[in-house]
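As you look at this complex, bear in mind that one protein chain is not there, while each of the others sits in place.
Each chain gets a letter, A, B, C, D, E and F, in the order it is written, and its residues are counted from 1.
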Amino acid sequence: MIMPMKMLEENLNKKVALLLKDNRILEGTLSGYDEYMNMVLDEVEENTENLNRKLGTVIIRGSNVVRISPR
Amino acid sequence: MIMPMKMLEENLNKKVALLLKDNRILEGTLSGYDEYMNMVLDEVEENTENLNRKLGTVIIRGSNVVRISPR
Amino acid sequence: MIMPMKMLEENLNKKVALLLKDNRILEGTLSGYDEYMNMVLDEVEENTENLNRKLGTVIIRGSNVVRISPR
Amino acid sequence: MIMPMKMLEENLNKKVALLLKDNRILEGTLSGYDEYMNMVLDEVEENTENLNRKLGTVIIRGSNVVRISPR
Amino acid sequence: MIMPMKMLEENLNKKVALLLKDNRILEGTLSGYDEYMNMVLDEVEENTENLNRKLGTVIIRGSNVVRISPR
Amino acid sequence: MIMPMKMLEENLNKKVALLLKDNRILEGTLSGYDEYMNMVLDEVEENTENLNRKLGTVIIRGSNVVRISPR
Partner (left out) sequence: MIMPMKMLEENLNKKVALLLKDNRILEGTLSGYDEYMNMVLDEVEENTENLNRKLGTVIIRGSNVVRISPR
């Protein structure tokens, strides 16, 4: 058994992909998170249906996140 | 009487299918969960209306889950 | 006066139909629930506008439920 | 001044109509409720835009309710 | 400075118009409310885009309310 | 550093514009608020895509507010 929060911890400083509720996908290095699954990502690349762009560092509010996949 | 959380526990390390609010279906092995029904799934296969893909390990936020069915 | 939770208790091991927010209807035997109205259903038959299928056992998150009707 | 919960109490065992967020209207006898405005209705008749049907007893989750009107 | 709850109190037994999230407008006499802004309205007239009707007394769940305007 | 609540306090009795989730814009004098950002506005002018009207005093539920801009 691995707790979801423990899984986040194991991915610290590793590359993850976040799917958000609006279908936006953010890929970057997970450099922090809190108990609400708010997250800090570095070197982010964002993909929407029409767009691909680089965003540097971003803070994501956890309430918008659907799934997190380690890369 | 079986509590929903107990039912999750009984499916640890077994294959489950999750239906999410956006109609996405994730099938994989349930390797963890917490009291908010956040879950960790391994060897995930994801199906949307148009797409089928393999995702490896994913963390799912419980607030997006509609139903969980043991396979 | 009958409390909604008491009404659930009286339907344990009986057949119920759940209407979910996405208009999905699940019929099955209520084998468990908790204080958030998360439920465990057995021998589930699911009906959407286009589809009818058998699902076996499912866990439903209460936040998706609109109404519960004993059969 | 009449508190909303007191108003519910006064309608116990009386006929009420519930408007739900999905525009569904349920009419029936209010046989119970709790502090979340979850309700138990008996002899329910349900009306949607396209459909009218009899449902017997139902449990309604309060979070789906828009307004309650005594009949 | 006037607190929103104090403003509600000052409108007790007076005519108010409620705008709900689904664009429904309810006009009536405010005969009660609680700390969640659940309200009891008397002699209600309801207006939607297509419809005008009289509803008598209604209980409104506060979570559906956008704005309240004294008449 | 200025806290959002402190910023509200500084705008008491001044003109503000509220953008609501349904794209409605309300302009008026901020005469009160509480810790949920419920607000009381006086001499309100409301603008939607199709409509402009005067509303006098209104109570706004904070959960519908997107942004507040001092005028």
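Criterion: a contact is a pair of C-beta atoms (placed from the backbone, for glycine too) under 8 Å apart; a residue touches a chain by one contact, two chains touch by 3 or more.
Not measured: the values here are computed from a predicted model.
**Student:** For chain F, which positions touch the chain that isn't shown here?
**Tutor:** Missing-chain contacts on chain F: residues 1-8, 21, 23, 37, 62-63, 65-70.
**Student:** I need the residue numbers on chain A that touch the omitted chain, in ascending order.
**Tutor:** Against the left-out chain, chain A lists 12, 20, 22, 24, 26, 31-34, 38-40, 44, 55-61, 63-64.
Rule of thumb we're sticking to: only the chains that are shown with their structure count from here on.
**Student:** Which other chains touch chain B while also touching chain F?
**Tutor:** Per touch definition, common to chain B and chain F: zero chains.
**Student:** Among the chains, which is located farthest from chain C on the basis of C-alpha centroids?
**Tutor:** Centre of mass proxy via C-alpha means gives F as farthest from chain C.
**Student:** Between chain B and chain C, what distance separates the C-alpha centroids? Give it in angstrom.
**Tutor:** Centre-to-centre distance between chain B and chain C: 19 Å.
**Student:** Round to the nearest whole Å and give the separation of the Cα centres of chain B and chain E.
**Tutor:** Those two chain centres are 42 Å apart.
**Student:** Residue numbers in chain C touching 2 or more other chains?
**Tutor:** Within chain C, residues 63 contact more than one other chain.
**Student:** Quick check of your reading of the touch definition: is the inter-chain graph here a line, ring, star, complete or other?
**Tutor:** If you draw each chain as a dot and join those that touch, you get an open line.
**Student:** Once the touch criterion is applied, which pairs of chains come out as touching?
**Tutor:** Pairwise, the chains that meet the contact rule are A-B, B-C, C-D, D-E, E-F.
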